[in-house]
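Of the protein chains in this complex, all but one are displayed in their positions.
== subunit A ==
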Amino acid sequence: MMACLLEAPLRISVLSEVTATSRHYVDRLFDPDPQNVLQGVIDMKNAVIGNNKQKANLIVLGAVPRLLYLLQQSSSSLELRTECAVVLGSLAMGTENNIKSLVDCHIIPALLQGLLCSDLIFIEACLRCLRTVFISPVTPVQLLYTDPTVIPHLMSLLSRSRHTKEYITQIFAHCCKTPEHQTVLFNHSAIQNIAPLLISPSDKVRMQALKCFSVLAYENTQVSMTLVNVLVDGEQLSQVFVRMMQRDKPIEMQLTAAKCLTYMCRAGAIRTDDNCIILKTLPCLVRMCSKERLLEERVEGAETLAYLMEPDVELQRIASFTDHLVSMLADYFKYPSSVSAITDIKRLDHDLKHAHELRQAAFKLYASLGSNDEDIRKKITETENMMDRIVSGLSESSIKVRLAAVRCLHSLSRSVQQLRTSFHDHAVWKPLMKLLQNAPDEVLVMASSTLCNLLLEFSPSKEPILDSGVIELLCSLTQSDSPALRVNGIWALMNMAFQADQKVKVEIVRALGTEQLFRLLSDPDTNVLMKTLGLLRNLLSTRPHIDQIMSSHGKQIMQAVTLILEGEHSIEVKEQTLCILANIADGNTAKELIMTNDDMLQKIKYYMGHSNVKLQLAATFCISNLIWNEEDDSP
């Protein structure tokens, strides 16, 4: 109690003392003698270095607007203006709150204005401060692009000195976040200006230039296509990147160079079977996933690798046997490790921070690895506790992990064998169903897509899923605004209806409602239309089912069929529709719906004479079913 009483006033007195000295620094900025002002700024510079508290105090006391004023005054000496920029840069080095205050004081336009000065030292000081402000996550990057003259001016300053090179490339690397940014930089010859910096003698410049290329090329075909033709000192850019991936180079450099090549490859600028991808980029990224790398590097490495090989089965095969990647990834799930929890709080904190990121990266990479090759899928599911990890990943709090886990599950669900075995053993449908109840659209798309596969006829999970009230859920998906969700919903219903019991079929028709069914038949998305037709076809199979459904919904179905056959549709859609008609013709009573419809018979006749063989076949199939008699069938 005593201690408390004593301590409180003491703290206040210390604080007021600090504020007093800080105030003194600020007061000196208003001295009428410019020489005193300069000395005041220099003293302030020395006082704030490495002292976050002092920085905060000065900001609170309003030093920033005054410093900015002095910096902008053309009457100030260059030395004073430079020192002001240095102090501001120092203040920016503090906490995120400092940056926010600086940005609120409009430091960015002031410093950008300063770049128009001719003095290199002053320009460098402004750039250094701008760099520090822009690399902070709290600074809106858009501020770099508001004035259209800024980017060209920065480009012109680029080659002035080693420092301008480093700061400007660093600013670009951090502020290029959208395709629009990429285009702006590209249109101002960023590539031609930055490419020579890749062979700069300064490590820092090389690294920042490389980072620029990775953000410029990301998902940008125009940039990537340009990059392949760039020569640096007579050497192709891709070869420069390959050299930067050599194993004795800094890890950050290897990883960033691999990203550049990955983005160029994905944009189609480099073939996936090019040696620089197969023999260099891919192994480099696999190395980045190894236990020796930092957690951040492992996350980036795995994500980039997943992205690189996503569309190419050959890359997936190579990666699957490179350096035991599949089992190496299993280690991503062991954070925080139980040992670190006891021994080292700092380490635990670090592990915890990265644990989610690691898991989602591993799921992503597994998803990419297993997206095509059955053997790889088998290898993945056989990895220690893999299915358990996916199951628990599906219900993790982090949305990123859930999404990645369901992507992984989706990739593995393409395997008939896995559907029959591990998927059923681990009852993956349960967490999947739970996930479907309440999730953002991107998760829903993946989850419903996975569900489609789980509802395939041979999947043992089909039964329990049916029992869990999935039909209502799928029907509600078909009403979604997102075409992807509508497709998945109707697709799943189609799979479910395939060779299903009468009960299930009736339930589907009931739950969906004929109104919704016909709405789907006029869906603008062809995929939705195709799957809906597929559903109808599956519903209308085996004679008793056909007769039953046609007796209750015959009129509407015939209407819909007519509409589609008369409408502007692709061959596939028409073929599918004729197949439905053929199924209807197979019914005993349903047959009459066609036989009594002259118009329909004319249509069938027309398609029998159609130039497309597929449609001819389907129409003939129709006729064949129509003339088939129950009596003939049973002699």
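The rule is simple: a contact is a pair of C-beta atoms (placed from the backbone, for glycine too) under 8 Å apart; a residue touches a chain by one contact, two chains touch by 3 or more; residues count from 1.
Just so we're on the same page, contacts and distances are computed from a predicted model.
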{"item": "Missing subunit (named according to UniProt) among the choices \"Adaptor related protein complex 3 subunit mu 2\", \"Ran-binding protein 10\", \"histidine kinase\" or \"Phosphatidate cytidylyltransferase\"", "value": "\"Ran-binding protein 10\""}
{"item": "Residue among A:P34, A:P109, A:P196 or A:P283 touching the omitted chain", "value": "A:P283"}
{"item": "Selected residue (touches chain absent from view) among A:T322, A:S395 or A:T620", "value": "A:T322"}
{"item": "Sole residue of A:D104, A:D248 or A:D481 that reaches the chain not shown, by the stated touch rule", "value": "A:D248"}
{"item": "Touching residues on subunit A - with respect to the absent chain", "value": "246-248, 279-280, 283, 318, 321-325, 328"}
